[in-house]
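Removed: one protein chain of the complex. Kept in place: all other protein chains.
This part shows subunit A:
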């Protein structure tokens, strides 16, 4: 322990700063979680199971997590592409496009929801052309996915971008000299380097998407068993002053999120080790 403290002496007082860090995390992160668990525990085990296994709750959890996974997957692909274009090419208005990426972060989500609904509603800008083709976006689960893709895009782009920027050109040049073709360079050199960041970004996008409420609620339609997201179930329980029931659903959401994030971390660790050994 002492050794580590001496080596990283930029911030003096390892013990003190560690103490502060843990205290801060406890206050900001763990305390609310403890309150959540405490409130849910007032229900008792049978009531808890009953609350979270109701058909409406199950359907909403399935929808929320399914839509979040699809959104994260789409963003992993498209976000990577966007990051690639922004790093590797110069074109007029690049800085402007770069700034655009952060907009979903800054926009109040309710505004995003209303904007998306205006576009995709059957009489909206895009909706009116999609409707005759039989594609309904607003007020269906598809609309939920669209909203989630929108709010979680910046996570992937912003985590992949710096890694791509730091990637040394020499590596690719060396690969070319050694006779690798473009696809091989991408697959063997670039992709492994970017993969951990891509996974982190996708994990954050997924986490953000599961809990999203404001932007989804206007475009979802909120029909029970069809397009009701889990956060809406929580809100409607709160409307009935059922705080314990609401926290029960929240606890299940947290547990599921934690499980998925843990899997992604495991995957990340595994890929890092595999490529580290090569």
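Simple rule for what comes next: a residue touches a chain if its C-beta (ideal position, glycine included) is under 8 Å from a C-beta of that chain, and two chains touch if they have at least 3 such contacts; residues count from 1.
Criterion: contacts and distances are computed from a predicted model.
Visitor: Leaving aside the chains on screen, match the unshown one to its UniProt name from "Multisubunit sodium/proton antiporter MrpC subunit", "Sulfate ABC transporter substrate-binding protein", "Pyridine nucleotide-disulfide oxidoreductase" or "HEAT repeat protein".
Guide: The chain we cannot see is recorded in UniProt as "Sulfate ABC transporter substrate-binding protein".
Visitor: One chain isn't shown here. Among A:22, A:97, A:135 or A:225, which residue touches it?
Guide: A:225
Visitor: Tell me which of A:204, A:217 or A:260 is the one touching the absent chain.
Guide: From the options A:204, A:217 or A:260, the contact with the absent chain belongs to A:217.
Visitor: Determine and list the subunit A residues touching the chain excluded from the picture.
Guide: For subunit A, the residues touching the absent chain are 51, 54-56, 114, 117-118, 121-124, 138-139, 217-218, 221-225, 232, 235-242, 245.
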